[in-house]
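A quick write-up on the structure given underneath.
A single protein chain has been omitted from the complex, and every remaining protein chain is retained in its original position.
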Amino acid sequence: MVSFASDYIAGAHPLVLRRLMETNLEPLPGYGEDPYCAGAKEKIRAACGCPQAQVELLTGGTQTNQIVISTLLRDYQGVVAAKTGHVSTHEAGAIEYAGHKVLELPQRDGKLDAEVLEEFVRGFYADENHEHMVFPGMVYISHPTEFGTLYTKAELEGLSRVCRKYDMPLYLDGARLGYGLMSREAELTLEDIARLCHVFYIGGTKVGALCGEAVVFTGHNRPAHFVNAVKKRGALLAKGRLLGVQFDALFTDGLYFELSRRAIETAEELKTILREKGVAFYLESPTNQQFVILDDQRAEELKKQVAFSFWEKRGPNQTVARFCTSWSTTREDLELLRSVL
Amino acid sequence: MVSFASDYIAGAHPLVLRRLMETNLEPLPGYGEDPYCAGAKEKIRAACGCPQAQVELLTGGTQTNQIVISTLLRDYQGVVAAKTGHVSTHEAGAIEYAGHKVLELPQRDGKLDAEVLEEFVRGFYADENHEHMVFPGMVYISHPTEFGTLYTKAELEGLSRVCRKYDMPLYLDGARLGYGLMSREAELTLEDIARLCHVFYIGGTKVGALCGEAVVFTGHNRPAHFVNAVKKRGALLAKGRLLGVQFDALFTDGLYFELSRRAIETAEELKTILREKGVAFYLESPTNQQFVILDDQRAEELKKQVAFSFWEKRGPNQTVARFCTSWSTTREDLELLRSVL
Amino acid sequence: MVSFASDYIAGAHPLVLRRLMETNLEPLPGYGEDPYCAGAKEKIRAACGCPQAQVELLTGGTQTNQIVISTLLRDYQGVVAAKTGHVSTHEAGAIEYAGHKVLELPQRDGKLDAEVLEEFVRGFYADENHEHMVFPGMVYISHPTEFGTLYTKAELEGLSRVCRKYDMPLYLDGARLGYGLMSREAELTLEDIARLCHVFYIGGTKVGALCGEAVVFTGHNRPAHFVNAVKKRGALLAKGRLLGVQFDALFTDGLYFELSRRAIETAEELKTILREKGVAFYLESPTNQQFVILDDQRAEELKKQVAFSFWEKRGPNQTVARFCTSWSTTREDLELLRSVL
Partner (left out) sequence: MVSFASDYIAGAHPLVLRRLMETNLEPLPGYGEDPYCAGAKEKIRAACGCPQAQVELLTGGTQTNQIVISTLLRDYQGVVAAKTGHVSTHEAGAIEYAGHKVLELPQRDGKLDAEVLEEFVRGFYADENHEHMVFPGMVYISHPTEFGTLYTKAELEGLSRVCRKYDMPLYLDGARLGYGLMSREAELTLEDIARLCHVFYIGGTKVGALCGEAVVFTGHNRPAHFVNAVKKRGALLAKGRLLGVQFDALFTDGLYFELSRRAIETAEELKTILREKGVAFYLESPTNQQFVILDDQRAEELKKQVAFSFWEKRGPNQTVARFCTSWSTTREDLELLRSVL
């Protein structure tokens, strides 16, 4: 059985795991105070071209969204997100658990539009007459989005402009950031993102690590006593080295980008195979997630030999399915898919 | 520099790490749905002699306390704990973050007393006239305690009896459970604990794992939709295999107990060395944490060559210090300490 | 200046206030333990034709929604509501503050549709495969709705059927319930509502009281230790008599219904006047809130002599305005409006 079910089906990239082994017996302080965490942060700052950035390492994506959003929002504020945003739909209410509303806006291909955003927030900032409504206090986007799509440079600049105008932090969820950066259609570099966003995270879990996400606060805007806030949310890892060593490895010699590039290559090949076999695409995705439309019967057949994700029903007889590649996808996987199709 | 600073200064036990490597490239489902999680749970059930137990794997100790306590408590209830309990003092308010009060009771050597407990809870259950107070809804203890001490069998039976009488879950924090089980003074076995507690956790982070705690619900009392609750708290690990493989390794061929036993051996040797060198003990601990009293000057000197934990000031010129052993403590570490002292 | 700005522009109905005066110096126990609270609850049970109902008196509407919803929902659940529901839009995030998501569904004239509801919830109850999503645990509707519209008997029966099928409490926000019951188009009686809903509240603040809402749990489903939960949320009134005396007065000799009927009469006359004067209606409302479309200029003019609510902008030159009547609206108020228009 070959699997395209997700981009977290394998463990860590072998080079990452090797570094965990090599450092395993070194006695190190806990809670992220070790030199590998320090090194990882320094390398991430350099990769972002943002020497003043404050970098924090956390364990998972929903955890990261919950912590970043709930520590940056003020009491009376909520976070604006696309109706299809991960925080809106697939985090089991983690933002609400932290006491804040997700203010859901319409989206296009998973993306939030600067004009739609400004139209929504303008009134709140124009007058004080919204005391019974949740005030939009920051903006959440993901890149790539939940549909694998990418913001253009102009689009992100537009959102950034609106956010700066109203002094709302712009937060970019980069659970799959590597795949967004290395896409053939990528317009945005890591430096661009560090320049245009107030905070974002570089996903490790889906790009080569066993676990781990690196949050980058780009403007000296890390909330005070951040470690307390992380601990209070049950999210402070005792052996912070687990995160430090992995991100140190990922940001040594460009491994993070190289991993991502390979997943894009296999994704492009996947697209070619799917197209050749007459499979219809649900939308155009330039990254490692591909959404296709399958007749229910074909989906049932395929499932016996290939693992993929059910996305949603589409009409009475069709299914939207998701196929993912990752750094662990091999030529053999692709050939097997081709032969099965 | 040799370190007795904590029992989480090293990575994972080599056998645990080896299993992570061996399984690394297998494509597996996420979120704990993989066969290693299933295997680990089965082995833990067997080790507990509790075939009906529901086992859940989480990442860290504070996270585990927060999730177990906040999902088992009802809205109007709080959790009873010793004033020195971990949830009372060292979790940055994680229980309160989840909306519940920690009802702090006096302790002796870090332990909660059954009579003190019953005295406190009796009134709440006797009448309804406590509507302005937080109702004691469950009981939290740790074993070993924060001071490395152990409950006797009679003591735990006493607490268990009170808890059953008033239908309050008894929850045992086993962050260092292995060291408690393998102590030379241990009266309680894993089976005893499974029989006497409604829920407890078997600590991995401090006993050989990179991270991970295994929660055991002993009486079909796992809260409904537990995975949702974990996800909602940002605590659901995408690559659940990281926890599954580690606990599977720890509970294969008794590794967890063997690791723990070795830490106890080195702890006993540590005690001998400290005693020989005329160091006074703050209290008697039969497990891997040793608390001693040092003159401030001696502490300062020692610190240059040996890492240990500052616990608290004691009078104007003395310091209480903590020395820990773990599975990673070596004879060389102990010899070095001896020579420095 | 005459005011149609809201239905809470006046104090209490004179008969209500008189009872507060008459009972003022009686020494009474606090926290709702007084005989007036008991009497009010008994009268409400009788009015609802629901002798087993558990009635609780709270101070305000948002408070009531927050308490009822957060005590009935389980940890992993959210509340389903129309996108225009009061809890979705105008409570400043009170439900999210309590840790739960409002699951917003499309609406028609402010109403939730049984088919839309079932379509949404079916999947959640069909399988367990929704662990990353917020589970729909109860349903919130308002009657009259935020647009003054009313559910027909068939519509409420439809919602009730879906809710019973999936064992989700159906909760009806009756902030303006009196006006809904006495509308000329009303199909639903108080008995019907008590029969079809698991819990609802009878609004006092907007129907003759200084403050106060009476929550009716119709099926012995009041959460355990409800007083604790109310106290914990800062909502337990020390002088519960303030609520008891008022509701006792409102449910003596049908005052609540009589008050409401008079507001409907003035609302009907208001509609006639507005129609005569060529004012366009935004929608058809059979209750005490009337939504009309005004040219911005006319609105500006009118504002100088008549108070009303701005609802929303409509295109470049028009405004949707809300005019409310209540028990305190007089013939003189209406004549004045007529002459100004």
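Each chain carries a letter (A, B and C) given by its place in the written order, and its residues are counted from 1.
Definition applied: contacts are C-beta pairs under 8 Å (C-beta built on N, C-alpha and C of every residue); 3 or more make two chains touch, one makes a residue touch a chain.
Everything numeric in this text was worked out from a predicted model, so none of it was measured.
Student: Among B:50, B:72 or B:92, which residue is in contact with the omitted chain in the full complex?
Tutor: Per the contact definition at the top, the residue touching the missing chain is B:92.
Student: Have a look at C:80, C:202 or C:242 and name the one touching the chain we're not showing.
Tutor: Within the whole complex, the residue contacting the unshown chain is C:242.
Student: Which subunit B residues touch the hidden chain?
Tutor: 76, 78, 89-93, 95-97, 99-102, 104, 131-134
Student: Applying the definition given at the start, please give the residues of subunit A touching the unseen chain.
Tutor: 31, 70-71, 74-76, 99, 131-132, 134-135, 223-225, 227-229, 231-232, 236
Student: I need the residue numbers on subunit C that touch the omitted chain, in ascending order.
Tutor: Residues 1-3, 5-6, 8-12, 14, 17, 20-21, 23-30, 59-67, 91-94, 97, 205-206, 210-211, 228, 231-239, 241-242, 307, 328 of subunit C touch the chain absent from view.
Here is the rule we use: only the chains that are shown with their structure count from here on.
Student: Find the chain most remote from subunit C, comparing centres computed as mean CA coordinates.
Tutor: B
Student: Counting shared numbers against all numbers at the contact of subunit B and subunit C, is it over half, same, or under half, different?
Tutor: Homomeric contact, same residues on both sides for the most part.
Student: Taking all protein C-alpha atoms shown, work out their mean, then name the chain whose own C-alpha mean is nearest to it.
Tutor: A
Student: Roughly how far is subunit A from subunit C, centre to centre by C-alpha average, rounded to an integer in Å?
Tutor: About 42 Å separates the centre of subunit A from that of subunit C.
Student: Counting only Cα atoms for the centres, state how far subunit A is from subunit B in Å.
Tutor: A distance of 33 Å separates the two centres.
Student: In angstrom, rounded to a whole number, how far apart do the mean CA points of subunit B and subunit C lie?
Tutor: Their C-alpha centroids are separated by 50 Å.
Student: Which subunit A residues reach two or more other chains?
Tutor: Expected reply: 91-93, 97.
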